[in-house]
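Dumping the structure here so I can ask a few things about it.
Showing just some of the chains, left in place.
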Amino acid sequence: MDYVYGPGKNHLFVPGPVNIPEPVLRAMNRNNEDYRSPAIPAMTKTLLEDVKKIFKTTTGTPFLIPTTGTGAWESALTNTLSPGDRTVSFLIGQFSLLWIDQQQRLNFNVDVVESEWGQGANLDILAEKLAADHSHTIKAICIVHNETATGVTNNLATVRKLLDHYRHPALLLVDGVSSICALDFRMDEWGVDVALTGSQKALSLPTGLGIVCASPKALEASKSAKSVRVFFDWNDYLKFYKLGTFWPYTPSIQLLYGLRAALDLIFEEGLDNVIARHTRMGKATRLAVEAWGLKNCTQKEEWYSDTVTAVLVPPYIDSAEIVKRAWKRYNMSLGLGLNKVAGKVFRIGHLGNLNELQLLGCLAGVEMILKDVGYPVKLGSGVAAACAYLQNNIPMIPSRI
Amino acid sequence: MDYVYGPGKNHLFVPGPVNIPEPVLRAMNRNNEDYRSPAIPAMTKTLLEDVKKIFKTTTGTPFLIPTTGTGAWESALTNTLSPGDRTVSFLIGQFSLLWIDQQQRLNFNVDVVESEWGQGANLDILAEKLAADHSHTIKAICIVHNETATGVTNNLATVRKLLDHYRHPALLLVDGVSSICALDFRMDEWGVDVALTGSQKALSLPTGLGIVCASPKALEASKSAKSVRVFFDWNDYLKFYKLGTFWPYTPSIQLLYGLRAALDLIFEEGLDNVIARHTRMGKATRLAVEAWGLKNCTQKEEWYSDTVTAVLVPPYIDSAEIVKRAWKRYNMSLGLGLNKVAGKVFRIGHLGNLNELQLLGCLAGVEMILKDVGYPVKLGSGVAAACAYLQNNIPMIPSRI
């Protein structure tokens, strides 16, 4: 299984799954346990309380579902909507596309607002639709906070403002898979009704937990939502929450302890410091891209993502070749361009438990690969640009001062 | 989180999640990886090929779904059936009850065949129903191979014989959660259409993989099944199987390596030897129960389970107290009695990566607890009975001869 062994650490810069910190690996290195003993409910209670902090909510109800982001999507939709319900959904890249596909297959009436890949959600059209929707046929707005395929961050505060402006009661369902715990996310302030992420993203755990948080309004909606659901039914969780045993079916003991450790690390660093670190990583990456003379797939600064950068390559280069060489020669994992941007972009994921020198090693590697594939990059240029910014902005590590 | 620490190893005898062997823990002790690199698909290919062996199928198609047993149930049902379809389903304990509940909530027309808890599925009634169903309104027979709540093993060979006898085309859907990899299970020979298990049971992994195997007939059925499904849709897997990338969404890297290690251990021991070991464990446990003067919840020998034994306690004892003391005084985890048998039975799980001396330690512990709670057990009696049998039957460890 390790026949693909390469010396040294693998440089993991896909936008998920991301690097797991050692304390989390340690926490998960354990035998199974009886999840009906007093220990697991006691720990679960702290997890449910603490996980709300990463959503910045005090009123939400979290669910730790043994699934992936795709399952978390399904949980958000089926618990709040009924077949035939109209959703407004923004197609801006591969992951929003997949979510829309899911919405359609779940028999919702999806009103797709498409943008060019590399642009954010078209909120002008949303405004129009809300303005026109006097009878409130729109039941939910479905939006990805950060489109992982193109490195585009949408402005959720504006979405909320529009909803408020038009006094529209539609639910706001947000895919925060590649944003929560890395980008500024404010569930309560922005009136998000369902927010969700996956454990393998900014939380820096293995895949296996779909973390979904529901507002009181979403919980209320779930009482009348007619979508068929069993595995993903919040109601089963709520029953066990009341009983104090918490789990309608068997959780992963290892992921619970892992989540405990991951949250502890995040709180120790400080959530705002974690977000500031991601801001630095994003900025440094974009400065490098610029220094290389390459374009960001993201078309405007307002949409720049601090968790993933999709880099456009010149037409004479196949971006898949860059990803292949990264792995074959440099023991580095970069993200492929997907679907419409296949061959045209490669992606640098810079989210999760990562620091600046790791990123600089990656950027140096990308420079060499660009040279490998015939792009006339000036070696060192991207690193120089990133360093110039970082050297002024990296804070001291608080616990070491 | 370890505030519940007790000295020595926890004696884990719940019927899942079960003990994880050290080589599997080691295999999972790793960072995340890019699941789109060539390494993960290459490994996945071997997993899909090898996992078929534990189902004893050559024609089945396996799915490794990031979910639990509950999700695996949903996968089996929604991919093969349409709302309103008639299923015949056997209610013999808590887990068959939950599956039936799921079937009802998924809008199937469930024809429930109930038995007293402690009895197996009533196959005489099945025969009647099949005989009467000339128009083939029964679309699926849903049966748990081993009811974990009562320690009852159903006879699947007979179910197949009945279906064949009446030339009935109903699908045979089998919950093998607490049987596969521990009890004799023959998917192809018994004409099982969907079989499923969970990683935390006899495979001795953490929770997180629902392992589902579909016969060609089940795959065919999935083409016309109208149940709404996205996360659990086999079709998404099949598309990625064809592409050779295998994963419609992010798998747990750790569980894939863990499954690889778990299968390697099972094949090294030999699947038939693994099953024979479970036969010994079941027999030894029942001999101890008999020596204690207690009754097995399972009412007839033909239904005795070799993976879990539910022990009836006298009416003046609360079985929950036994489970509580096991944990509080002896660092042992036993299974509670559930629902109808709550307070009346405690359960000893003896499945997964476990050996005889571990079981004997458990049995000695149970004897002390029985004494603790006022049952006049003769200390040592159960261990003596189990040892008398085991000493004649344990084979030498092949790799050590």
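Labels for the chains are A and B, by order of writing; each one numbers its residues from 1.
Definition applied: a residue touches a chain if its C-beta (ideal position, glycine included) is under 8 Å from a C-beta of that chain, and two chains touch if they have at least 3 such contacts.
All values derive from a computational prediction rather than experimental measurement.
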Expanding from the 2 chains in view to the entire complex of this file gives a copy total of 4
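The rule is simple: only the chains that are shown with their structure count from here on.
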When the C-alpha atoms of subunit A and subunit B are each averaged to a single point, how far apart are the two points in Å? 34
In the complex, the residues of subunit A that touch subunit B are 1, 3-4, 10, 12, 14, 16-20, 25, 28-39, 42-43, 66-71, 73-74, 83, 102, 105-107, 198, 200, 206-208, 227-233, 248-255, 257, 260, 327, 333, 336
